[in-house]
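First up is the structure itself, then whatever we jot down about it.
The complex appears here without one of its protein chains, the remainder shown in place.
And then chain A:
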Amino acid sequence: MKNLIRAFLAVLVVSIVCLVVINRLNASAGYSSANTLTVYNWGDYIDEEVIKQFEDETGITVIYETFDSNEAMMTKIKQGGTTYDVAVPSEYMIQKMIEEDLLIELDRTKLPNLKNIDERFMDLSFDPGNKFSVPYFWGTVGIVFNTKMLPDMDFNSWDDLWNPELKNDILLVDSAREVIGMSLNSLGYSLNDINKDHLQEAKEKLNTLTPNIKAIVGDENKLLMMNGEAPVALVWSGDASEIMFENEDLDYSVPEEGSNLWFDNMVIPKTAKNIEGAHQFINFMLDAEVAAQNTEYVSYSTPNKEALKYMPEDMVNDERFYPSPELTDKLEVYDNLGKRNLAYYNALFLEFKMYRK
């Protein structure tokens, strides 16, 4: 018992000493909210070089922290322990954060580079007039498939998934809006449809897909596709570009009937201390050359139309990640359907998951 208490005390003393030392070091390095900026972003979602450039240019020290889900990010910002100055949530989360009053309105005069953003990606339903957010990257929902395992198949239409040859081959993502949305799209309806007959029809159609479904999984689908566990999967384009980089047999396609258009956006949360620096950072990231460099590293699709001029042609002309205007017109952003409709989507999705082949 005595030893235990001693060990415990030792740990306590060491931690206190560490804490003091850290504080001292921070103070001597001049870390204070005036010249530091805490950026809260998804893991591996920025070119570190770009951060260095920003630090050299402005003298601000960037503290970079990462999260792996919108929900986790929102919880941390809500709790308010850390002073995040810039965060990068997805569009549906921005709507929630606006509703819960967690964001600071952007000062347009401090963001002259905002003009570089393609108008197509401005003023969207989740943040009308872009009062709170600036698009960072965007993407689609589509089909990733293994060209080696399925040598002569293409996926230009959602209906190709219903091909009987694909028995037990498809991985779906465990998310109601993506899966029901795909079915709605294949029937020619909108992704934001709330007509119950249309939704029932979409569910009935999904039931007929069950023989082809191997599993409905979460993030594991990336691993499973990379290892060739399954030949086809429904994914977000960001995940697709990530796994295509790892496995060259994989290809990605956005079906012509249309699909979802998603955004990750830069915002300034209420926790921000260095609001001036946050604007500087966002403006810096919107610079054409910086955005081009960052896009080359992250390999998601950039909304910065000036940046495209500085990027390699094969990247810009890749219709899989920069779809043609005809297809882009058919892409839809998720509207906030309200809790009741969302619950209905989820109830249908649950019924579909329970449907046995």
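By our rule, a residue touches a chain if its C-beta (ideal position, glycine included) is under 8 Å from a C-beta of that chain, and two chains touch if they have at least 3 such contacts; residues count from 1.
The criterion applied here is as follows: contacts and distances are computed from a predicted model.
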Name under which UniProt lists the unshown chain, selected from "Ferritin-like domain-containing protein", "Spermidine/putrescine ABC transporter permease", "Succinate dehydrogenase cytochrome b556 subunit" or "Sarcosine oxidase subunit alpha family protein": "Spermidine/putrescine ABC transporter permease"
Residue, one of A:I63, A:M153, A:V217 or A:I275, that touches the chain absent here: A:V217
Option touching the unshown chain, where A:A176, A:L250, A:A272 or A:L308 are the choices: A:A176
Contact residue for the chain not shown (choose from A:S125, A:N168, A:Q200 or A:S324): A:N168
Residue ranges of chain A at the interface with the undisplayed chain: 71, 168, 171, 174-176, 214-218, 220, 223-224, 227-230, 339-340, 342-343, 346-347, 350-351, 353-354, 356
